[in-house]
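Supplied in structure tokens, the structure appears directly below.
Of the protein chains in this complex, all but one are displayed in their positions.
After this line comes chain A, so read on.
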Amino acid sequence: MSDGEIVVSGLTKRYKTLLAVDGLSFSVRPGRVTGFLGPNGAGKTTTLRMLLNLVTPTSGSATIGGSRYADLRDPLRTVGAVLEASSAHKGRTGINHLRVICAAAGLPKKRADEVLELVGLTPAAKRKFKGYSLGMRQRLGIAAAMLGDPRVLILDEPANGLDPEGIRWMRGLLQGLAREGRTVLVSSHLLSEMELLADDVVIIANGKLLRQGPMGEVVTSMTTTAHVRVRTPQADGLTAALSGLPGATITPRGDNTLLVTGVEAPAIGKAALAAGVELHELTPERPDLEGVFLELTAGKAGIR
């Protein structure tokens, strides 16, 4: 399972008046969950659809394990994709939806039962799709993606419509699949979920790449200065003690809280001890993914 790398290179899609994806390049490694992030309208779905040969790029290329999707000999055995929750005929039962795919892909019929079991939909197998809740539809989509036991999984907003229990289930499933050496690419705008789920992130806005890399690196790369939150009943005393430290900037935050930048927490603690100032809290603040994301995409979201 070493050749499941996704490589997007100079990918561009121009609609009549809109440049939806603009010279986008990134790569996605096997064995990890990669989060694909961007504000609404950033071009995430268009990018995934170009990767899967559903939309023709204006220029550039996207390959999976070195081949374009259209050139894969057995696409379902290589790539499983979940694109929108509602892609089944309303009047067809869940099990029949999967059997239709099995027939077209030359997979044995029993795979349909197996993947339904995997996603916990066996009790609803013979129910028509129109009777499925949004969460059940997502599960059916994941089941369809797993039919060919693919080494690459591509999911567009899979957490939409799942309840907290369902989200936790999906997180476990995707992380387990990545640990088996598969490539997992998940687009989402749910940042908190992505922080728990993804090992790597690719962040785009306006169809352009903003940042890509391991989650931790991307988050820290945004941390130019350390922030430390300090709470003390003697704010004035602490301000006086810290003003002697080179590079320290002190911003009062009210409620006996100061935000200190330019000095690490141990140095602040030491200065407070030397000055005899009582501390109630000393917290180094790391920007989270949400902060990074909002900073990177500020002013780039919305209707284009």
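Keep in mind that, in the parts below, contacts are C-beta pairs under 8 Å (C-beta built on N, C-alpha and C of every residue); 3 or more make two chains touch, one makes a residue touch a chain; residues count from 1.
FYI, contacts and distances are computed from a predicted model.
Not shown: a single chain whose UniProt protein name, out of "Molybdopterin oxidoreductase", "ABC-2 family transporter protein", "Peptidase family M48" or "Sensor histidine kinase", is "ABC-2 family transporter protein".
Only one of A:G66, A:G106 or A:P252 touches the chain withheld from this view, namely A:G106.
When the omitted chain is restored, the residue from A:L83, A:A159, A:V277 or A:L296 that touches it is A:L83. Here the missing chain is touched by one residue of A:G4, A:G38, A:P75 or A:G166, and it is A:P75.
The chain that is not drawn here is touched, among residues A:I6, A:A144 or A:L289, by A:A144.
Across the entire complex, the residue among A:T12, A:S27 or A:N96 in touch with the chain not shown is A:N96. Contacts to the hidden chain, counted on chain A, fall at residues 45-46, 49, 52-56, 69-70, 72, 75-76, 79, 81, 83-84, 86-93, 96, 99-101, 103-106, 144.
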